[in-house]
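Take a look at the following structure, please.
Not every chain of the complex is shown here; the ones you see sit where they belong.
Order of writing sets the chain letters: A, B, C and D. Residues in each chain are counted from 1.
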């Protein structure tokens, strides 16, 4: 029995073009559902429709088996972290957090208890008397988060709730949110732009683009078997390198006129059905030749040191490809570099339909080391 | 007017060379229409002078404004001021008494109604030219009288008769009250005069500056007690200070008798769904009826204007006295004709024939015995006096103690006179 | 990395002080430029008359308002000894007490129901604000008729319900109420419009998050609408109080201060004193007293009220 | 968000009842304006409706002339007030300088000077300036308005400070910021104030009466006053028809004004 069910949900503002187009999906009770998509793809709109803040232009929205298209937000029993926080400027942090509980006439004692817990969890205990305008951006965001968390409503919608926090705090919050969600059995719909959040927090991810669903599935599935080019290049950072494949002869094909690869049997099959093929390769699969034989040699255009890893930009027939290598590499731009690319790590897409033809093989991942 | 009329204060001649006379007045409604007609007819009657009649608000407002611009270019050539503004005009020092023009012109004021002229003659000289005048009369509902078994042709003349009639009225029709008195200082003054009492000492301020009130306690209280008695009888209708409400009450047959300015006669007769009777002002039984004091306004000449301008205004004032004009004025507005000759005009005769009640107002004026009491009081604190009396009347209307109300009012009156004298630096 | 900036030379210090002063000066000039037109007009048309009023309050005057006899504090002394003036002050305060809260509550109610997005709401808003479009004189005449003892609509209604008719304008205890009702009716239009304006410029996101929090209609009203409206409310309260103290027109037409001075509010008393009694001295003294009363009320309001007001 | 039906019905009911109560006196005046004076004075139900009162009201005075003068005067005053009040309010909210608070309280204090106390000295001032019978005399004294300054100050204070900051960063001078940001954002209260200023000027009686001596620049309330008599019985039907004629333009203005009051202008200023 699914908890939330969207059937052909469509949304347009002022009879303009549709912002969301026939959205269909369901969310189970207690699920952690992550929503990702490029800026402007309709994530917030979708959330706001589920919350009841935005009219549903067309389609049916069900919660708990009941049609709720016209149910006012206050009767939907949910909480929400707004992308723009939507704090009450005239109320103190404490009053902001407790606003909903007071509205629901939760007992004073319970209020106090939850306030204390939540404020501590969010590191807001010192600011309870402040007005929102006296807070830093991150503190405001934490108040917004606290307000949603404290309500313990069975459904919680979060719109980029951690975007303005520093990495350390964000890591901490990720754990806390996940813990709370599990502990209270909340159903959570979570919008984020953060790869780590998307990959690690969600039970399922839905990728939205231009108002249309691209793919719904387990995080790792989306990473390993992106349904189409869009998902492939959207999930994963740096993004997947994309190149046009040209079959030279039965045993060999060229990517971007530069990189040649042998053609395996499965691929051969696939190539028969699809006229034009696009190849994708993830940055971490353009590997240094420390442990492998070099397969190709590429020109380094740019090197960026991230401390724990190094990203390299290569020029592949005019296109920039990125590689990501763990550790710090002292490489100068302009040099020619030998790299190892396994044919196994290539994903194939149909150039017309943009659909996945063959995913890269991750099955033979790194060796399992458990004892 | 048009926009290029701006700054008309400065010009004294029209483009075609006519002498302009600016005439400020406080006539609104029907009287303004009548006045405008007269002014137009004057302007047409000759081609030397153009009178411009400009409305300046109520009497109070117009007077205040005159005081503020007196002596400057903005001041008008002539202005209409109500009777109780007389003293403040005299004291202002910005007017030329019209006696000056009477003397220069050798004009005879003798043809004017004596009882009107009396009011405006101060120390035997005319300061202003009488214009619109009225007196109070008692209106009554003839139909109601008949129903109550009273004789509509012999209305009550004394306080006591009014009381008796009221009782009869209420008896015959519980929805109708007998008598209404507006809490209006002017009516109080008139009721004093009708019993021959002086408002102020020094012969109503005419033999010297008044220093205190001129009526005795008995005279003053008689009016209060009259009301008190009717109040106790349940025959008195309380409309407070509000004359409009009282008129409406009378027309709606809520009350059968009331006192009001004679200027209302025409309208009342025309609008009432019953027959309206007009009677003399009542007086206490034990006193002699002496008459009424003239009310209304007169015309004043600004000082400091060019002679030609003043003479033009004087010419207009004279024009206003002509029987035809006065006849027209009387029929249009209900104000008296200050020139009794007007009553002989066809227009008036016709009207009086049609509504014989209208004659009563003229008869009452003419029956008035000239005396200091009916000449009316002169002082610049009369408006204040009226307010004090009105509050006292209201207090009595609301059934409170007469003695207390009366003595409080008298105390205030004397203090007001004192202050006014002091303010003049006397 | 910061050695270069570590110390501050004497020269720098002087320069620092100089710029600080120059900055202050510039700010002052700028402020003055913005205020200049208002200040000039206020000086001519308000401060000068005020000074003149203060001056006159120590004199007796003639009919044209020119001072004649200097009498020091006598005007004030007389006023405070006068039972009529004491009554004036009392009625004025009573009147303020009757009208201000009711005006605001009623207008707020109207503004709130007229803030819904419904078809034809413009019509209702126009009706509610229509009072503004009717001059005091005209409005008072309407009410004069409504209050008529026999043919007035109000008494006719009372009569149909077999209730005793009320002497609205002639009974001292009712007259104040009648004037208050009229005043409230006349002020609603304006107060309504201001409050509606305040409601209209409120962010809708506030309501969104309250909706999600499960807040009901009245809870939102109490916790969000009213506090967020507080700057406007503060303004409305202040102005309504000041206006109530200065009510004049309806008194002039309906009761002329009566019956028995029950509605002889200070402003009306000033008017009578000046325009019919030509006692400009005493009128000025009353004006000064009124000015001081309102001033004190307003200072109290600002001291107590503005702290509770929430600005962005 | 849609409004639920139940609430819609309740709201409409409240709106209608309130509208009826609020509008009743005005409605009564309208009815009276079609009645004969006799019906009015005797308090009876109208026996006949006629446009006679209107005809006579128009005939007696050049009402249109007064209306046009009033429109002109009211619009000038409205503009003057909007400009001066917004400038002053701007200074009180956005500029920091010594004596600012003192000046503000001084401004507020001017609201407490009873109009009745200042009218005579002001009249003298106008007289000495030669502004009697001039539009200047009718309008200029009302340009500076503590009330408007106060209203706009309250509103300007609610403009998010981020907007000012962004403008400062953009290198925008005070005047430009005032014109391009403050005024548009505070549109709602400017309209409110404009409507208020217009209507109060429209309804002014005593001052225009004092400041004019003839019809050239006189306004409509004076015309209306001339329909009423002092010592004689009033023709209420005609007076009411005059009042109704004068109310119509103001009702139209109110209708247009409220349409311009749009929701949610400050929204989006914050994140």
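The criterion applied here is as follows: a contact is a pair of C-beta atoms (placed from the backbone, for glycine too) under 8 Å apart; a residue touches a chain by one contact, two chains touch by 3 or more.
Note that the structure is a prediction, hence the values are computed from the model and not measured.
Counting every chain in the structure file, the complete assembly comes out as A x2, B x1, C x1, D x1.
Please note the rule applied: only the chains that are shown with their structure count from here on.
Looking at A-C and B-C side by side, the one with more C-beta contacts is B-C. For this pair, subunit B with subunit C, the centres built from the Cα atoms lie 39 Å apart.
Subunit C and subunit D have centres, each the mean of its CA atoms, that are 15 Å apart. Subunit B and subunit D, compared by their mean Cα positions, are separated by 38 Å. Of all residues in subunit C, those that touch two or more other chains are 65, 148, 150-151, 205, 211, 275, 312.
Shown for subunit B are the residues in touch with two or more other chains, namely 61, 64, 68, 244, 248, 252. Within the complex formed with subunit B, the subunit C residues making contact are 60-65, 68-69, 84, 144, 148-151, 167, 169-172, 255-261, 272, 275-279, 281.
Of all residues in subunit B, only 1-3, 5-9, 22, 24, 26-33, 52, 54-59, 61, 64-65, 68-69, 72, 74, 76, 134, 244, 247-248, 251-253, 261, 263-264, 267-268, 271, 273, 296, 333-334 touch subunit D in the complex they form.
Of all residues in subunit D, those touching subunit C in their complex are 1, 3, 7-8, 11-12, 14-15, 18-19, 22-26, 28-29, 32, 42-43, 83-85, 87-88, 90-91, 95-100, 103, 105, 107-118, 120-122, 125, 140-141, 143-147, 149-151, 154-155, 157-161, 174, 188-189, 191-192, 195-196, 199, 202-203, 205, 221, 224-225, 236, 239-240, 243, 246-247, 250-251, 253-255, 257-259, 261-267.
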